[in-house]
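Here the complex is missing a single protein chain, while all its other protein chains stay put.
Our next item is chain A:
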Amino acid sequence: MPHDLARAALQGLLTRTSVPRDVVDYIVYGTVIQEVKTSNVAREAALGAGFSDKTPAHTVTMACISSNQAMTTGMGAGRASCGVHRDVPALQCPCPAGVGMIAAGQCDVVVAGGVELMSDVPIRHSRKMRKTMLTLNRAKTLGQKLSLISKIRPDYFTPELPAVAEFSTSETMGHSADRLAAAFGVSRLEQDEYALRSHSLAKKAQDEGLLQDVVPFKVPGKDTVTKDNGIRPSSLEQMGKLKPAFVKPYGTVTAANSSFLTDGASAMLIMSEEKALAMGYKPKAYLRDFVYVSQDPKDQLLLGPTYATPKVLEKAGLTLGDIDVFEFHEAFAGQILANLKAMDSDWFAQNYMGRKSKVGAPPLDKFNTWGGSLSLGHPFGATGCRLVITAAHRLKKEGGQYGLVAACAAGGQGHAMIVELYPQ
């Protein structure tokens, strides 16, 4: 169950940071597909992970940016994990910016994270069946019960799978991504090349031991997962053979150039700078600023980063040139490339964003250089923390000051955050 994975992330965080459990004032978790038994998964996981039962916890949801929302709610930076079951250590982050519990003075120490268990999503009975079952509860006599049962027909047993489609438009995200890629004239080859890049870079980072944010997870009854297990650098020829997955038969988005859905959980320790220093921690990074944006869920479903990037830069008083490290959520190769083209278009900026000029496209040599969701996988609710912590780790490793994290999410929403390396 999802809380098991979340629990592992939280325990990993406790182990890595040695933070005393009773210091934690609050826990916020992001998740997308809720397990009905643990709808406040934050609380269940925290209790199971041995946090104090005096530490309140709540769960937030905002599609693929749920754990971003968890971080900004607690206001801190996070620690993320991703890939298959992985949890991550926490990063202490003082957070001088913005809102949230720490900034509001409500709390000093917050744990934020996210979890998604894609391998066991709740599947419901049909509405007819649910109705019959609920009525059955109220039936008093055996006769009433039998008469209700006798009304059950074979079609009552057809299950309802949680839809991966947008509620407002009934369009699946992959389909929207294919249309987005077409709208920006992104070719199949470009998408395959980008996906291959993501896998190659992730493999390289993994081999070099850069993905230190992973916490091993013992799968009950199976082996321990110690690393991201979705990284599969292939060849353009191999990838070129795949048939389109959504717009058939002529689309460009395939299984190989889309992010894959995996299980995963993440957790991150966020503190005010004073508290961190007082407790003797050396923070990894500041969470400087963040924005949320939203736009048309039909035609601009995945353009969140394009809208969020110039906004967060402006808010932080920075320009694209000040950014040393970009960590964007790779939902689809086509989505990333469309966003890069949109960010590089004056026409788009003027006609759709109400801006005078384009913000510019991030240089690829600073962009997702340790892989991304395409190669590491995308456990919806957990991905946001991974982006932030990777940005922090890359800043430290590559020696930059500012990192920019951006992601799109279902509902046509988006998010961006500025991460600043804590002075070494």
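FYI, a contact is a pair of C-beta atoms (placed from the backbone, for glycine too) under 8 Å apart; a residue touches a chain by one contact, two chains touch by 3 or more; residues count from 1.
Basically, contacts and distances are computed from a predicted model.
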| item | value |
| --- | --- |
| Options "Small RNA 2'-O-methyltransferase", "Fructose-bisphosphate aldolase", "Trifunctional enzyme subunit alpha, mitochondrial" or "Large ribosomal subunit protein uL3m": UniProt name of the undisplayed chain | "Trifunctional enzyme subunit alpha, mitochondrial" |
| Contact residue for the chain not shown (choose from A:101, A:115, A:129 or A:180) | A:180 |
| Touch with the omitted chain, as defined above, among A:3, A:16 or A:341 | A:341 |
| Touching residues on chain A - with respect to the absent chain | 167-170, 175, 179-180, 182-185, 187, 189, 247, 250, 296, 298-300, 338, 341-342, 345, 347-348, 351-352 |
